[in-house]
Each structure stands twice: as structure tokens, then as C-alpha cells.
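Here it is, the structure in full.
Every protein chain except one is present and positioned as in the full complex.
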Amino acid sequence: MGHFIIVGILVVVMAILTYVGLDAAGVATQMHPIEASLQSVSIDWLWNWEIMAISFLFALIVVPMAYSMIVFRRKKGDPSEGEHFEGNTTLEIVWTVIPLFAVLALAYMGSYSLGETRRVDPNAIVIKVKAQQFAWTFEYPEYGIVSNELHLPVDQQVVLKMESADVIHSFWVPEFRVKQDIVPGPLTDYRITPILVGDYKVRCAELCGASHAYMENNVIVDTKADYDAWIAEQRAIALANQTPEGQGKLLTVKNGCIGCHSVDGAKMTGPTWLGLFGSNAELADGTTVVSDEAYITESILDPKAKEVAGFSPTTMPPYTLSEVEIANIIAYLKTLK
Amino acid sequence: MKKFFSTALARGLVWQLIGTLVGAGLVTGIRAMMGLSITDTFFFTEPAWVLGAFFGVLFFLAGNGSVSDWFKWSRGIDTPEHHEDHYTGWEKYLNVSLDHKVIGIQYTVTALLLISIGGLFALIFRTELAQSQLQFLTVDMKLFGQNGPQLYNTLMSLHGMIMIVSILLGIAGIINYVVPLLLGAQDMAFPRLNAFSFWIAVPAAVLLLMSLVLGGFDTGWTGYPPLSVRAPVGVQMFFLGVAAAGWSSILGALNVIATIIRMRSKGMTAMRMPIFVWAAVATSIIALTATQLIGLSFQLVMFQRLFGMGFFDPAKGGNPVLFQHLFWFYSHPAVYVFVLPGLGVISELLPVFARKPLFGYRWIAMSSMGIALVGFLVWAHHMFTSGMNEYLRVPFMYSTLLVAIPTGVKFFSWVATIWKGKLTYPTPMLFVLGAIVVFLLGGLTGPPNATVSVDLHLHDTYFIVGHFHDTIFGGFVFPFFAALYYWFPKATGRRMNETLGKIHFWLMTPSFFVLTFGMMQIGLLGMRRRIVDYDPALGFDSTHLVLTIAGYLIGLSVLIFIYNFFNSIKNGEKAEGNVWNSRSPEWQVPSPMPVHNYDQPFEVVGEPYDYGLPGSKYVEFSSPAKSKHK
Partner (left out) sequence: MSHTQDKSAALRQGVLIFIYLAALTALEYFIAITFKAVSILVIVAMIKAALVMYYYMHIYKLNAESEDDEHSYEYKTGTNRLGLWLFLLSDSFVFAGLMTTRINLLGLTRPHLDQLLGLVVTAILLLSSFFMNRGETAMSHGDKKSFMNNTLVTFVLGLGFLLGVVLVEWRLAAEGGLVASFGNPAAGPMGAVFYIMTGMHAFHVLTGLIFLGVVWNNARKNLYSARQHWGVEAAAVYWHFVDLVWIFYYPALYLIGRVV
């Protein structure tokens, strides 16, 4: 009996220590990073229970194991065998049934928590999201705004209608917890209610190719006032952008070009556009061509046709854009001097 | 060297090369006849590579002689029932042998080789991860037609798949060596099929490695379309390699089941089989059936690439999520293929070193079957975020959680087994105990993944990476090492060095805890899987550095093991008797095991694990005259 009492106490102590230790490591009571959405609250709630259960179960197994290892080790020169008992059906049933209840509890809590994360607000704002290798585009259909930053008003449910242009991506803002794949074909929905003003990042969570790691865009949760101001500003920009250059710029955002091409000279997956128009492009085969209208058109429609030195021609997907659209893009490129 | 080139292995490889050229040439020739360009990309076109690789495998098998008996049979020529090996020493292992012990060792050594290669890949990409930003896998570097990030993806994917194949071979090795001995059989039920199952894994490994140089692929081991449809030719080699390795696994499993059903020695009823045999049955049931689905899912992608059949292409009415269902229908049960034999090793060895009966034999046996069967019903827990039908997530959450129950039975029974034993701690026992703790950690991090809402956060993060390294190490790597240390004397008549063994253990275990705990921690904080670079703003640099160092230490410990392994074959301390004082039949005869296993058949007369019961016996050897079975 003595053994059992000691082990029992040790299990409790160890369970508490494990839990406290995990909490100190920042992974228990509240999952980090900070909770920034309503959905994360019920997720973290469940997680906390799970960590408690894990701490306890871990102690429940490891403590008697360690205890046996120390107390029941063979002393030097002791030739005897262990105690002979083959099993105990009652015990077996106990440790089948108790975990069964634990599992049932977990299943219940899991369903509850899932229900909470999926609660629908009929007044949710709809925002369209387009994901492609390797860029995010956000469209606010009500206002005719296209942006590569996602702005959200705080305390207001939004539903993202997400589509993919190529492969599977996944929308994940760690602070929001919830994540949702974006599969080519049908639209997928993502519902979230931000509750904490701040700057976050959406990080593509499904391997989607060479630059998957960099498929990150800003997500900004604004106060209602800031959000309205941002919308107004963007609308103004959109109105001012009725020129070909303006339209071109919009197109490069919308099509995700700027996921790979910088406009400030920085080197990204693709060559920078700064000063591109009219310059001499060095090709992989050593020749150079002048970046004129024809060359750029070809580069967009059929990127593989001419390979720019130092870049892989297979990374850029071929685009099917209309003549007008391409002309607009070129008009925009011309402004990047 | 000359000897090497006359081995079946070398012959097979040469034939594989020839086969590849023939296959590729055939397609190229046909294309030329159709007036198509033969110098598109890569000189060969994709169909040429695919047919080439396929022919390569066939030629390998035809060329190295592992199918020649079947060809003879089909022409009505009988072959002797049991070949004696013509070769001795290392040559025996590089040639086709029908002896299950030789095949077991062939499997095991191949598995070790693949673990080293896969581990080396891990160390390479871990080095890149040690700091944020790109250090050497930069956009500007180029190797095998891939730039740095692409190469990262290839290495990462290959790490995953090569490791998985190495597990399949590793368990096949242990099962092959041990199961017939435990049953008292002379060999497996189908010795030729056994040899075939091993040899087909060799060209499979070659194909997997070929994918690295053929432009690689950036899909992860899961190969989800549409990404895998767009990946370079390398992905086709990956698909074919997996298909070949899959056949190895399927046919191996078939053999194991038939052996266990038909070849048990007299008196060995189901409930008197050594517990490892139960694990082998459970594993084999999964491997036999589910494995077809990974082959099929990859085959469909392959056909989509080759013939434009739009199974998974939404533009053609296909469904990308369907692939994930087919894929995980295998790949989830597969994880139980990885662990069940390992858990069997734990159950098999614990009583020996605790000097006590296995607690709740029946329950442990049935829990293996339970895990295997429930394991078939949980696959979609990998797809909670995939956009499959929403309502499906709930039943899959429940079924997944259920697996905790039979697994728990095992844990509690293990604890009860060592309770009040007389424990000793030679190296195999250390690895067994390490396995229990590590697997516990891995197992306990399973249910959080299974609860859908929490998984929405955890999915595709390093938390998952931590989860499965824990389960795989606890369920396979640790028990695998335990099994090697334990049965090494049986195979060689010598022991492995204890000191090196202990260094191996005490280096690997703490490093491993650091590695996976660190993985889980940063995973929770927002570290995604499968990224070559991470945002420095996340502040993960120092943790990643520690993880990399831990990875290197694990690698070092494995190197020590490999040295110990090969060195002890020649120089180990002699151990021809019952080293561990075990009751198991194979230890009742001198080591190394004779060619035809038991000279005298044995009869089972008692329970397998009655340690501490005076006068009890498990097996009794009879005279050869009464060799009637069942």
C-alpha cells in the first residue's frame, strides 16, 4: 500500500509541476501568440483543458515508471525474479473505461468549441480574398477597393470569400488561431471576429511552391474610426486611379505581381521593376534585349519565352491579360523610374 | 571490388540503368516517329523519364535474379525448396538469398542506410533554418536545376519520404528476422516473395534519390495536387519510388500474415503467441490493404500529368480534396504501421528486463488490433482545414479520439508490468524505457490535434512536426534501436558494446526532447511547417539554433551507433548463449542462429511470459521424428 500512496502523491505533484512548467514556457493557460479574435477565446479555453489533461496523464504514466525504475531495480547480487502476476481484469477495465470518459468529455468540449468558432453573424462584412503563388489580394466589393493589405474593423465579424488562382494555399493569422485552406475550384469561407486592435500578418500555411515562406501580407485590425478612414482613403485613391497608370498599378496588385516584383529596386523572386522599362534586360543565354512594349508583353503572356539571367523562368506563371490591361501595366511600369 | 561487381546488387543496379535507358529510348523513339521533338527539356521528355524509371525497376528485378525462380515455374521447371546460400560473409547480403534471417538483415541495413541519408538531408536543411534569412540555400544558388528555396523543399520532402520508407524497411527487417523464430518456423511462408519484397525496395530507394537530381519537387511528402501537378519531373520519380516501396510493403505484409496463420509450431494458440507476433499481424493487415491507396492516389496524379486526365483539376471537373482523402486513407493508418511493431518490441522486451510476466497479455494483443482497426476510420483528421464537407469533421474528431483508449491500455499495462519487477538496465532496456516516455509525449499531443477547433490553429505548424517526430521516435526509432541491441547477439553471436550503447542513448534522448519540445513551442507561437525562412520578427532565431544543434547531436549519436554496429560484428564480445536470460524460443538455442533455424521443432507448453513462476516453461524441444505441425 505504501508504494501506492507515495506514487499517488508524486503523480499529483508532478502533474502540477508539469502544468506550471508548461505555463511558464508560454504554452498553457493562454496559447501564445496573443488572442486577437473572438474565435481564439474558445480555442484557447479548450487548449488549456487539454494541457491540464496532458500534464496529468503524463505524470500518471511517468511517475510510477520512474518510481519502479528506482525502487524496484535489481540490487547487486540479487538473483530472484519479479513478483508473478499476470494481469487483473478489473484494472484493465478501469483503465479502459476511465479514458473512455475522458475521451467523451473531450469530444463534447471539442464539439462545443468548434461550434463557438463557427458562430455566424448575419451582419458580417464580406471581403474577397484571392490567393496565388505567392501573393494575397483583398477586395472590398462594396467599395470597389483592391488592396494587398487586409484591414479589418475591430469587434465586427467578417467573412472572407477565398479563391485560389493556382494551387492550395491556407489563410492563417496566428493571432486569430483559425486557419482555412484555399483550394482551387470552389470558394472557401473564413469567418473571424477580431477583438484586438493591432498589426498582424497573414501567413500562408500550406506549402505552395518555392516562395511559400514569403507568402505573408499585413493584416491590420483598426478601430472603427480608423477603418472608416482607411476605406475613405482607398476609395479616393481608387477614384484618382482612373488613369492607365493607375489602372495598371491596380492590376499589378490584383494579379499578385508585386508578390514577386519590387518597385523599389529590392531583389525578390522576380526582377525588380524599378527602371525596367527601356533598360537592357540580360538574358540567361548571355544576350540582352531592350525591355520595350513587345518584350514586356511577351514576358507576361509567356514568361518562359525569354529567361532573365539569375531568375528561374518557371516560377512566374503565364498570365492571360487583355491587351488593354497589358497596356495599362506597361503605362504603370513606365512611371517606375 | 571485383567481387562487389558480381553481386546481385551491382547487377541489379546496372540493369536498372539499362532499363531506364531502354524505357526512355522507347518513348523518345515513338515521339520521333510521331514527328515530335525529342530534345524538349532535359533532353528526355517527362513520359520518357517515367517509362524509363518504370522499366528500370523491372530490369533491376529481372537482372538481379530475384524473380528467376518464378520464370522457371511459369515454364514448368521446379526449383529446390530451399536454396542454400552460395556465398559467405558480406557477399551473402548483397546477393539474393531466400533465408528470412539474411533478408531481415538486408532490410535492416538498408533501413539504417536510408535513415542516414534522410537524416543527412534533415541536417542540411536544419542548418539553413538555424537562422532567419537565407544563408546558403539562397535564391542565387543553383543545384540540380533548383535554386535554394526549391532545394529546401526537395530536401524536406525527401527527408520525410526517405525516412518513412526507412521505417517500412526497418520494421520489415525486424519482423522478418524475428517472427519466424518466434513461431518456430523454418522460414517465411513464401521465401521467394520475401526476397522479392526486399529487392524491389532497392530500386525504389534509387528512384527516390533520383528525384533529387531530376529537378526535385516541392510538394512535401504528401504530394498534394495541384502543386504536384506543376512540380518538376522529380515528382514523378518520387511517385514511382513510393509505388515500388509500397509493393515491397504490401507483399511483405502478405507474407507475414500467411506465415503467422500457417507456420506456428505445435501448441502455439493465438493467445500463446509472443506478443510481438500480434503486433506484426496488426501492422500487416494495414500494410496489406491501405498501402494500395497511396500508390493509387499518386498514380492518378501521375496520369493527370502525363495524359491530362483531370482527376484533381477543378478546371476539368476534378476535385483536389479527393486526392487528400485517397492519400490519407493510407497515410494515416500508415502511422500505425510505423508504431505497432515498435510497441510490440516494447511489450516483448519489458518482461525480459523486468523479470515479470507481461501484464494483461490479452488486452495488449487486442489493443494492437483495436488500434489497427480504428486507425482505418480516422484519416480525415489531417484535413480539418482542407475545405472538405464541414460536417464530416465532427465524426472524424470522435473516431480519432477513440484511438487514445487502446493506446492507453498499452501504457497502463506496461507500467503494471514493471511495477514490482526486478529491473536491470542494459542498453536495450534503456531504449525501451526511452521509447515509452517519448511515445507518451507524442501520443498525448495527438488528441489536441484531433479536436477540430484547436487543430485549426495547430495544423501545418511545427507543433505537428513535433508531434510526429515524438510519435515516430517513440514508436519506431527507439524501439528499433532497442530491438537491434537486443537481437544483435542472436544474429551475430556477439554483443554490441555496452558503453557505446549507453553513450548513444544518453546523447540521443535529451537532444531529442529538446528538439521536439522546441518544435512544439515555436509551432504554437506561429512557426509554419515547410518554410525555408521565417520572419525574424517572430523571434525564433535562438530556438531554431538550439533545435539545429540538437539535430546534430542526434546525428552524432546515430553515427556512434553505426560504428558500434559494424564494429561489433567482428570485434564484439562473444555472446553465444541466452544473453538476456529470456524465455523466448530463439534464445534457447545457441547464437548465431543456425541456417535452418531450429534443428528440432519445439512445442509450446506454457505461457510466454511466466517469469518468476518456478518450473514453468514456454517451449519444449522435441525429437525431429514427431515433427507434426498443428
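As written, the chain order gives the labels A and B, with residue 1 at the start of each chain.
Here is the rule we go by: contacts are C-beta pairs under 8 Å (C-beta built on N, C-alpha and C of every residue); 3 or more make two chains touch, one makes a residue touch a chain.
Because the structure is predicted, anything quoted here is derived from the model rather than measured.
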>> Going by the stated contact criterion, tell me the shown chains that border the hidden chain.
In response: B
>> In the whole complex, not just what's shown, which of B:250, B:280 or B:619 touches the removed chain?
In response: B:250
> Any idea which of B:5, B:90 or B:303 touches the chain not displayed?
Replying inline: B:303
> Looking at the whole complex, which of B:129, B:293 or B:604 touches the chain that is not displayed?
Replying inline: B:293
>> Out of B:122, B:245 or B:263, which residue would touch the omitted chain in the full complex?
In response: B:263
>> Counting contacts across the full complex, list the positions on chain B that touch the omitted chain.
In response: 74-76, 189-190, 193, 250, 254-255, 257-258, 261-263, 288-293, 295-297, 300, 303-304, 307-311, 316-319, 322, 325-326, 329, 627-629
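Throughout what follows, only the chains that are shown with their structure count from here on.
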>> Under the stated contact criterion, what part of chain A meets chain B in this complex?
In response: 25-27, 31-33, 39-40, 42-43, 46-47, 50, 53-54, 57-58, 61-62, 64-65, 68-69, 72-74, 78, 80-88, 91-92, 95-96, 99-100, 102-103, 106-107, 109-111, 113-114, 116-118, 166-168, 170, 172, 174, 177-186, 188, 201, 203-214, 216, 267, 269, 310, 312, 314
> If you look only at chain B, which of its residues touch chain A in the complex?
Replying inline: 139-140, 147, 149-150, 153, 218-220, 224, 226-227, 230, 232, 314-315, 319-321, 354-363, 385-387, 390, 393-394, 397-398, 401-402, 404-405, 408-409, 411-416, 418-425, 433, 436-437, 440-441, 444-445, 447-448, 450-454, 456-457, 459-461, 520-521, 524-526, 528-535, 607, 609-613
